[in-house]
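Heads up, one of the protein chains got dropped from this complex, but the rest are sitting where they should.
Going in written order, the chains are labelled A and B, and every chain counts its residues from 1.
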Amino acid sequence: MEERISMVHGSGGAATSELISAVFAKEFANDTLNQMEDSAVVVGSGKIAVTTDSFVVTPMCYPGGNIGRLCICGTVNDLLMRGAKPKYITCGFILQEGMEVSVLQEIVHAMAETAKEAGVTIVAGDTKVVTGAGECYINTTGVGFVPEERDVSAVKVQEGDVVIVSGNVGDHHAAILSSRMGITNHIESDNAPLGEIVEALFTAGVEVHTMRDVTRGGLATVLKELAQASGTTITLEEKALPVTPQVRDFCGLLGLDPLYMGNEGKLVAIVPAEQKERALEAMRSAKYGEGAVAIGTVTKEEPGKLYLVTGIGGLRNLEVLQGEGLPRIC
Amino acid sequence: MCVALPGKVVKINEKDAVVDFSGNLVTARMGLVNIKEGDYVLVHAGCILQKVSTEEALSLTELMEDVGGFS
Partner (left out) sequence: MNLEEIKQFLKEYDGPKMRIMEVCGSHTAAISKNGIRGMLSPNIKLLSGPGCPVCVTPTAYVDRLVELAMTPDTCVVTFGDMLRVPGSKTSLSESAGVGAKAVMVYSPMDIIAMAEKEPQTNFIFAAVGFETTTPVYALLLDEVIEKDLTNVKLLTALKTMPGVIDELCRNGAEMDGFLAPGHVAAVTGSDIFKPLAENYQIPFVVSGFEGTEILYALYELVKERGNGVVKNCYPKVVTAEGNEKAKKLVTQYFMPADATWRGMGSIPGTGLVLRPEYRNYDAGSLLLNEDNKKNKACCCDKILMGKMSPAECPLFAKVCKPLTPQGACMVSTEGSCHSAFASM
(Lines give C-alpha, C1' and ligand atoms only; values in the text may rest on other atoms or scores of the structure.)
Protein backbone atom coordinates (compact mmCIF):
# COMPACT_ATOMS: atom_id res chain seq x y z
CA MET A 1 0.00 0.00 0.00
CA GLU A 2 1.34 3.43 -0.96
CA GLU A 3 1.76 6.17 1.61
CA ARG A 4 -0.64 8.58 -0.08
CA ILE A 5 -4.04 8.40 -1.74
CA SER A 6 -4.00 8.83 -5.52
CA MET A 7 -6.68 8.98 -8.21
CA VAL A 8 -6.22 5.31 -8.99
CA HIS A 9 -7.62 4.41 -5.53
CA GLY A 10 -10.98 5.64 -6.74
CA SER A 11 -10.85 3.77 -10.05
CA GLY A 12 -12.80 0.75 -8.93
CA GLY A 13 -9.97 -1.53 -10.06
CA ALA A 14 -7.16 -3.30 -8.32
CA ALA A 15 -5.93 -0.26 -6.42
CA THR A 16 -9.40 0.29 -4.96
CA SER A 17 -9.49 -3.32 -3.83
CA GLU A 18 -6.10 -2.89 -2.24
CA LEU A 19 -7.28 0.19 -0.36
CA ILE A 20 -10.38 -1.63 0.82
CA SER A 21 -8.53 -4.64 2.10
CA ALA A 22 -5.60 -2.70 3.57
CA VAL A 23 -7.58 0.04 5.30
CA PHE A 24 -11.31 -0.55 5.51
CA ALA A 25 -11.89 -4.31 5.66
CA LYS A 26 -9.31 -4.72 8.40
CA GLU A 27 -11.16 -2.35 10.71
CA PHE A 28 -14.77 -2.83 9.66
CA ALA A 29 -14.87 -6.63 9.12
CA ASN A 30 -18.25 -8.23 9.84
CA ASP A 31 -20.40 -10.92 8.21
CA THR A 32 -22.44 -8.53 6.09
CA LEU A 33 -19.54 -6.43 4.87
CA ASN A 34 -17.34 -9.45 4.24
CA GLN A 35 -19.72 -10.63 1.52
CA MET A 36 -18.51 -7.67 -0.60
CA GLU A 37 -21.81 -7.54 -2.52
CA ASP A 38 -23.32 -4.51 -4.26
CA SER A 39 -25.65 -3.88 -1.36
CA ALA A 40 -26.07 -5.14 2.17
CA VAL A 41 -29.03 -7.38 2.95
CA VAL A 42 -29.96 -7.14 6.62
CA VAL A 43 -32.75 -8.10 9.01
CA GLY A 44 -35.49 -5.46 9.49
CA SER A 45 -38.02 -4.27 12.04
CA GLY A 46 -41.51 -2.76 12.25
CA LYS A 47 -40.71 0.94 12.79
CA ILE A 48 -37.34 2.03 11.48
CA ALA A 49 -35.52 5.35 11.76
CA VAL A 50 -33.27 6.49 8.91
CA THR A 51 -30.91 9.46 8.84
CA THR A 52 -27.97 10.73 6.84
CA ASP A 53 -25.26 13.27 7.53
CA SER A 54 -22.10 14.53 5.84
CA PHE A 55 -18.99 15.42 7.76
CA VAL A 56 -16.38 18.03 6.97
CA VAL A 57 -14.22 19.35 9.77
CA THR A 58 -11.01 21.36 9.96
CA PRO A 59 -8.79 20.10 11.51
CA MET A 60 -9.71 16.46 10.82
CA CYS A 61 -8.05 15.31 14.02
CA TYR A 62 -8.71 17.48 17.07
CA PRO A 63 -8.32 17.12 20.84
CA GLY A 64 -10.69 14.37 21.96
CA GLY A 65 -11.43 12.82 18.58
CA ASN A 66 -11.34 12.97 14.82
CA ILE A 67 -13.71 13.03 11.86
CA GLY A 68 -14.02 9.22 12.09
CA ARG A 69 -15.42 9.26 15.61
CA LEU A 70 -17.50 12.30 14.73
CA CYS A 71 -19.22 10.72 11.72
CA ILE A 72 -20.40 7.72 13.74
CA CYS A 73 -21.51 9.78 16.77
CA GLY A 74 -23.39 12.29 14.65
CA THR A 75 -25.45 9.74 12.80
CA VAL A 76 -26.01 7.40 15.76
CA ASN A 77 -27.14 10.33 17.91
CA ASP A 78 -29.62 11.47 15.27
CA LEU A 79 -31.19 8.00 15.31
CA LEU A 80 -31.26 7.92 19.11
CA MET A 81 -33.11 11.22 19.33
CA ARG A 82 -36.21 9.57 17.87
CA GLY A 83 -36.04 6.75 20.41
CA ALA A 84 -34.44 4.36 17.93
CA LYS A 85 -31.88 1.68 18.71
CA PRO A 86 -29.12 2.26 16.15
CA LYS A 87 -28.37 -0.86 14.06
CA TYR A 88 -26.66 -0.23 10.75
CA ILE A 89 -24.44 2.40 9.25
CA THR A 90 -23.15 2.94 5.74
CA CYS A 91 -20.26 5.23 4.94
CA GLY A 92 -19.19 7.07 1.80
CA PHE A 93 -15.70 8.55 1.66
CA ILE A 94 -14.55 11.33 -0.61
CA LEU A 95 -10.80 11.53 -0.32
CA GLN A 96 -8.45 14.13 -1.68
CA GLU A 97 -5.64 12.94 -3.88
CA GLY A 98 -2.45 13.09 -1.83
CA MET A 99 -4.06 12.36 1.54
CA GLU A 100 -1.76 10.35 3.79
CA VAL A 101 -2.94 6.76 4.11
CA SER A 102 -1.80 6.66 7.74
CA VAL A 103 -4.20 9.51 8.57
CA LEU A 104 -7.00 7.65 6.80
CA GLN A 105 -6.13 4.56 8.81
CA GLU A 106 -6.36 6.54 12.03
CA ILE A 107 -9.78 7.87 11.00
CA VAL A 108 -11.07 4.46 9.95
CA HIS A 109 -9.84 2.94 13.19
CA ALA A 110 -11.72 5.55 15.20
CA MET A 111 -14.85 4.80 13.17
CA ALA A 112 -14.59 1.10 13.92
CA GLU A 113 -14.02 1.70 17.63
CA THR A 114 -16.87 4.18 17.91
CA ALA A 115 -19.25 1.92 15.96
CA LYS A 116 -18.44 -0.88 18.39
CA GLU A 117 -19.03 1.43 21.36
CA ALA A 118 -22.35 2.58 19.89
CA GLY A 119 -23.47 -0.94 19.01
CA VAL A 120 -23.90 -0.37 15.28
CA THR A 121 -22.65 -2.45 12.37
CA ILE A 122 -21.03 -0.79 9.36
CA VAL A 123 -22.75 -2.68 6.54
CA ALA A 124 -21.80 -0.84 3.35
CA GLY A 125 -19.27 1.67 2.13
CA ASP A 126 -17.87 3.50 -0.86
CA THR A 127 -14.76 5.49 -1.72
CA LYS A 128 -14.09 8.13 -4.33
CA VAL A 129 -10.97 10.19 -4.89
CA VAL A 130 -10.96 13.80 -6.06
CA THR A 131 -8.33 16.42 -6.80
CA GLY A 132 -8.59 19.64 -4.83
CA ALA A 133 -8.99 20.69 -1.24
CA GLY A 134 -10.72 19.00 1.65
CA GLU A 135 -8.61 15.92 2.41
CA CYS A 136 -11.47 13.76 3.66
CA TYR A 137 -15.24 14.06 3.56
CA ILE A 138 -17.42 11.32 5.00
CA ASN A 139 -21.12 10.73 4.56
CA THR A 140 -22.83 8.28 6.87
CA THR A 141 -26.34 6.93 6.68
CA GLY A 142 -27.81 5.22 9.71
CA VAL A 143 -30.71 2.87 10.28
CA GLY A 144 -32.24 2.18 13.69
CA PHE A 145 -35.14 0.15 15.02
CA VAL A 146 -37.77 2.04 17.00
CA PRO A 147 -39.53 -0.01 19.69
CA GLU A 148 -43.28 0.08 19.00
CA GLU A 149 -44.24 1.93 22.20
CA ARG A 150 -41.77 4.82 21.75
CA ASP A 151 -43.03 8.08 20.30
CA VAL A 152 -40.57 10.92 20.60
CA SER A 153 -41.17 14.10 18.63
CA ALA A 154 -41.00 17.88 18.95
CA VAL A 155 -44.77 18.33 18.81
CA LYS A 156 -45.12 16.52 22.14
CA VAL A 157 -43.40 19.29 24.08
CA GLN A 158 -46.00 20.91 26.32
CA GLU A 159 -46.62 23.33 29.18
CA GLY A 160 -45.28 22.02 32.45
CA ASP A 161 -42.31 20.19 30.94
CA VAL A 162 -38.74 20.71 32.05
CA VAL A 163 -35.64 20.96 29.89
CA ILE A 164 -32.62 18.83 30.82
CA VAL A 165 -29.21 18.99 29.18
CA SER A 166 -26.88 15.99 29.49
CA GLY A 167 -23.73 17.96 30.39
CA ASN A 168 -21.40 20.92 29.70
CA VAL A 169 -21.97 22.82 26.51
CA GLY A 170 -19.53 24.39 24.07
CA ASP A 171 -16.61 21.98 24.38
CA HIS A 172 -16.54 20.60 20.83
CA HIS A 173 -16.67 23.97 19.13
CA ALA A 174 -14.09 25.40 21.54
CA ALA A 175 -11.74 22.44 20.99
CA ILE A 176 -11.88 22.89 17.23
CA LEU A 177 -11.46 26.67 17.38
CA SER A 178 -8.62 26.55 19.93
CA SER A 179 -6.25 24.92 17.50
CA ARG A 180 -7.32 27.26 14.71
CA MET A 181 -6.85 30.39 16.84
CA GLY A 182 -3.59 29.37 18.53
CA ILE A 183 -4.96 29.26 22.07
CA THR A 184 -3.55 26.49 24.26
CA ASN A 185 -5.90 24.72 26.66
CA HIS A 186 -7.12 21.33 27.73
CA ILE A 187 -10.55 21.57 26.16
CA GLU A 188 -11.49 18.35 24.39
CA SER A 189 -14.32 17.61 22.02
CA ASP A 190 -17.24 15.91 23.70
CA ASN A 191 -17.93 13.72 20.64
CA ALA A 192 -19.67 10.62 22.00
CA PRO A 193 -22.51 8.24 21.18
CA LEU A 194 -25.43 8.91 23.51
CA GLY A 195 -27.10 5.50 23.45
CA GLU A 196 -26.59 4.75 27.14
CA ILE A 197 -28.30 7.97 28.20
CA VAL A 198 -31.30 7.32 25.97
CA GLU A 199 -31.69 3.71 27.07
CA ALA A 200 -31.36 4.76 30.72
CA LEU A 201 -34.22 7.23 30.29
CA PHE A 202 -36.55 4.66 28.73
CA THR A 203 -35.53 1.91 31.13
CA ALA A 204 -36.36 4.20 34.05
CA GLY A 205 -39.81 4.65 32.54
CA VAL A 206 -39.42 8.36 31.86
CA GLU A 207 -42.02 9.66 29.44
CA VAL A 208 -39.62 11.50 27.14
CA HIS A 209 -41.55 14.10 25.16
CA THR A 210 -38.66 15.00 22.94
CA MET A 211 -34.90 14.78 22.62
CA ARG A 212 -32.43 16.61 20.40
CA ASP A 213 -28.70 16.36 20.13
CA VAL A 214 -27.20 19.78 20.62
CA THR A 215 -24.94 20.06 17.58
CA ARG A 216 -24.32 22.97 15.22
CA GLY A 217 -25.97 26.21 16.26
CA GLY A 218 -25.72 25.24 19.93
CA LEU A 219 -28.25 25.01 22.70
CA ALA A 220 -30.08 28.23 21.81
CA THR A 221 -30.67 27.23 18.19
CA VAL A 222 -31.89 23.73 19.08
CA LEU A 223 -34.28 24.96 21.77
CA LYS A 224 -35.58 27.85 19.68
CA GLU A 225 -36.45 25.35 16.96
CA LEU A 226 -38.19 23.14 19.51
CA ALA A 227 -40.19 26.08 20.90
CA GLN A 228 -41.30 26.94 17.38
CA ALA A 229 -42.12 23.36 16.39
CA SER A 230 -44.18 22.78 19.53
CA GLY A 231 -45.72 26.26 19.81
CA THR A 232 -44.49 26.65 23.39
CA THR A 233 -42.37 29.14 25.34
CA ILE A 234 -39.09 27.83 26.71
CA THR A 235 -37.36 29.77 29.49
CA LEU A 236 -33.79 28.94 30.50
CA GLU A 237 -31.91 29.93 33.65
CA GLU A 238 -28.45 31.29 32.88
CA LYS A 239 -27.22 30.34 36.33
CA ALA A 240 -28.13 26.69 35.68
CA LEU A 241 -26.33 26.39 32.33
CA PRO A 242 -23.39 24.02 32.58
CA VAL A 243 -20.32 25.66 31.05
CA THR A 244 -16.82 24.95 32.38
CA PRO A 245 -14.76 27.99 33.43
CA GLN A 246 -12.26 27.05 30.74
CA VAL A 247 -14.84 27.14 27.95
CA ARG A 248 -16.42 30.29 29.42
CA ASP A 249 -13.12 32.19 29.34
CA PHE A 250 -12.31 30.80 25.91
CA CYS A 251 -15.58 32.31 24.70
CA GLY A 252 -14.80 35.53 26.57
CA LEU A 253 -11.46 35.87 24.79
CA LEU A 254 -13.03 35.58 21.36
CA GLY A 255 -16.36 37.28 21.99
CA LEU A 256 -18.29 34.03 21.50
CA ASP A 257 -21.40 32.81 23.28
CA PRO A 258 -21.50 29.24 24.72
CA LEU A 259 -25.23 29.14 23.97
CA TYR A 260 -24.41 29.13 20.27
CA MET A 261 -21.40 26.80 20.33
CA GLY A 262 -21.70 23.37 18.73
CA ASN A 263 -21.44 20.10 20.63
CA GLU A 264 -21.17 16.51 19.42
CA GLY A 265 -22.06 14.53 22.51
CA LYS A 266 -24.82 16.39 24.32
CA LEU A 267 -28.57 16.07 24.21
CA VAL A 268 -31.50 17.97 25.59
CA ALA A 269 -34.41 15.92 26.86
CA ILE A 270 -37.78 17.50 27.53
CA VAL A 271 -39.81 15.58 30.09
CA PRO A 272 -42.83 16.19 32.35
CA ALA A 273 -41.88 18.22 35.44
CA GLU A 274 -42.93 15.51 37.88
CA GLN A 275 -40.44 13.11 36.26
CA LYS A 276 -37.52 15.53 36.48
CA GLU A 277 -35.67 13.80 39.32
CA ARG A 278 -36.15 10.36 37.84
CA ALA A 279 -34.87 11.56 34.47
CA LEU A 280 -31.85 13.29 36.01
CA GLU A 281 -30.96 10.22 38.04
CA ALA A 282 -31.21 7.97 34.98
CA MET A 283 -29.13 10.26 32.81
CA ARG A 284 -26.46 10.78 35.44
CA SER A 285 -26.08 7.02 35.87
CA ALA A 286 -25.30 6.62 32.15
CA LYS A 287 -21.97 7.05 30.38
CA TYR A 288 -21.61 10.63 29.03
CA GLY A 289 -24.66 11.76 31.05
CA GLU A 290 -22.88 12.30 34.39
CA GLY A 291 -23.24 16.08 34.19
CA ALA A 292 -26.96 16.20 33.42
CA VAL A 293 -28.82 19.20 34.85
CA ALA A 294 -32.23 20.82 34.50
CA ILE A 295 -31.89 24.19 32.80
CA GLY A 296 -35.35 25.45 32.00
CA THR A 297 -39.09 25.13 31.86
CA VAL A 298 -41.82 25.05 29.23
CA THR A 299 -44.86 27.33 29.33
CA LYS A 300 -47.24 28.43 26.62
CA GLU A 301 -47.96 32.15 26.89
CA GLU A 302 -45.78 33.19 23.93
CA PRO A 303 -45.64 30.38 21.37
CA GLY A 304 -42.27 29.93 19.68
CA LYS A 305 -40.29 32.14 22.08
CA LEU A 306 -37.06 31.17 23.81
CA TYR A 307 -35.94 33.27 26.77
CA LEU A 308 -32.98 33.29 29.11
CA VAL A 309 -33.24 34.66 32.64
CA THR A 310 -29.79 36.22 32.86
CA GLY A 311 -27.42 36.01 35.81
CA ILE A 312 -28.37 39.51 36.96
CA GLY A 313 -32.10 38.88 36.59
CA GLY A 314 -32.72 40.35 33.14
CA LEU A 315 -34.69 38.62 30.42
CA ARG A 316 -32.90 37.94 27.14
CA ASN A 317 -34.66 36.81 24.01
CA LEU A 318 -32.77 34.13 22.08
CA GLU A 319 -33.00 33.52 18.35
CA VAL A 320 -31.41 30.83 16.21
CA LEU A 321 -27.72 31.31 15.37
CA GLN A 322 -27.22 33.92 12.68
CA GLY A 323 -24.18 33.50 10.46
CA GLU A 324 -21.25 31.35 11.47
CA GLY A 325 -20.49 32.57 14.97
CA LEU A 326 -17.15 34.12 14.03
CA PRO A 327 -14.74 35.20 16.72
CA ARG A 328 -14.79 38.94 17.13
CA ILE A 329 -12.29 41.13 18.76
CA CYS A 330 -13.45 44.64 18.40
CA MET B 1 -15.92 47.48 20.75
CA CYS B 2 -13.01 45.95 22.40
CA VAL B 3 -13.20 42.42 23.65
CA ALA B 4 -10.70 42.16 26.46
CA LEU B 5 -10.44 39.86 29.42
CA PRO B 6 -8.39 39.85 32.61
CA GLY B 7 -6.02 36.92 33.08
CA LYS B 8 -3.07 35.94 35.23
CA VAL B 9 0.53 36.16 34.04
CA VAL B 10 2.10 32.73 34.51
CA LYS B 11 5.34 33.12 32.60
CA ILE B 12 7.41 35.93 31.20
CA ASN B 13 9.54 35.48 28.11
CA GLU B 14 11.64 38.07 26.32
CA LYS B 15 8.83 39.99 24.64
CA ASP B 16 5.80 37.89 25.43
CA ALA B 17 4.04 36.71 28.52
CA VAL B 18 1.92 33.62 28.88
CA VAL B 19 -1.40 34.64 30.37
CA ASP B 20 -3.82 32.16 31.87
CA PHE B 21 -7.57 32.57 31.49
CA SER B 22 -9.07 29.73 33.54
CA GLY B 23 -6.85 27.22 31.76
CA ASN B 24 -6.64 28.91 28.37
CA LEU B 25 -3.05 29.94 27.78
CA VAL B 26 -2.49 32.88 25.49
CA THR B 27 0.86 34.23 24.46
CA ALA B 28 0.39 37.96 24.81
CA ARG B 29 2.77 40.69 23.77
CA MET B 30 4.23 42.89 26.50
CA GLY B 31 5.67 46.31 25.88
CA LEU B 32 2.85 48.56 27.00
CA VAL B 33 2.93 47.79 30.73
CA ASN B 34 5.59 46.68 33.21
CA ILE B 35 4.47 43.39 34.62
CA LYS B 36 5.70 40.42 36.58
CA GLU B 37 4.58 36.87 37.07
CA GLY B 38 1.45 36.62 39.15
CA ASP B 39 0.06 39.96 37.99
CA TYR B 40 -3.44 40.15 36.60
CA VAL B 41 -3.56 41.87 33.25
CA LEU B 42 -6.09 42.95 30.66
CA VAL B 43 -5.43 41.31 27.28
CA HIS B 44 -6.87 42.63 24.03
CA ALA B 45 -6.10 41.11 20.62
CA GLY B 46 -3.06 39.26 21.96
CA CYS B 47 -1.47 42.24 23.71
CA ILE B 48 -1.32 43.24 27.34
CA LEU B 49 -3.11 46.56 27.54
CA GLN B 50 -3.20 47.30 31.25
CA LYS B 51 -2.44 45.85 34.61
CA VAL B 52 -5.54 44.92 36.58
CA SER B 53 -4.75 46.72 39.77
CA THR B 54 -5.36 44.65 42.86
CA GLU B 55 -5.23 47.74 45.04
CA GLU B 56 -7.68 49.58 42.89
CA ALA B 57 -9.71 46.45 42.37
CA LEU B 58 -12.25 47.85 44.72
CA SER B 59 -14.78 45.24 43.93
CA LEU B 60 -18.00 46.63 42.65
CA THR B 61 -19.78 45.74 45.85
CA GLU B 62 -17.38 47.84 47.90
CA LEU B 63 -17.80 50.73 45.51
CA MET B 64 -21.53 50.46 45.72
CA GLU B 65 -21.41 50.56 49.46
CA ASP B 66 -19.31 53.71 49.26
CA VAL B 67 -22.05 55.41 47.34
CA GLY B 68 -24.31 55.53 50.34
CA GLY B 69 -27.94 56.40 49.77
CA PHE B 70 -29.57 58.37 47.00
CA SER B 71 -28.77 61.99 47.04
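Criterion: contacts are C-beta pairs under 8 Å (C-beta built on N, C-alpha and C of every residue); 3 or more make two chains touch, one makes a residue touch a chain.
For clarity, every value in this text was computed on a predicted model and none was experimentally measured.
Although one chain is not drawn, the whole complex shows that of A:E159, A:E281 or A:E319 it is A:E319 that touches it. Within the whole complex, the absent chain has one touching residue among A:G255, A:P272, A:G291 or A:G304, and that is A:G255. Although one chain is not drawn, its touching partners on chain A can still be listed: residues 181-183, 253-255, 257, 308-319, 322-323, 326-330.
Against the chain not shown here, chain B presents residues 1-4, 6, 15, 26, 28-29, 31-33, 42, 44-47, 49-53, 56-58, 60-61, 63-65, 67-71.
By definition in this document, only the chains that are shown with their structure count from here on.
With each centre defined as the average position of its C-alpha atoms, the distance from chain A to chain B rounds to 37 Å. Interface of chain B with chain A (complex): residues 1-3, 5, 7, 21-27, 43-45. Residue ranges on chain A touching chain B, taken from their complex, read 178, 182-187, 245-246, 248-250, 252-255, 328-330.
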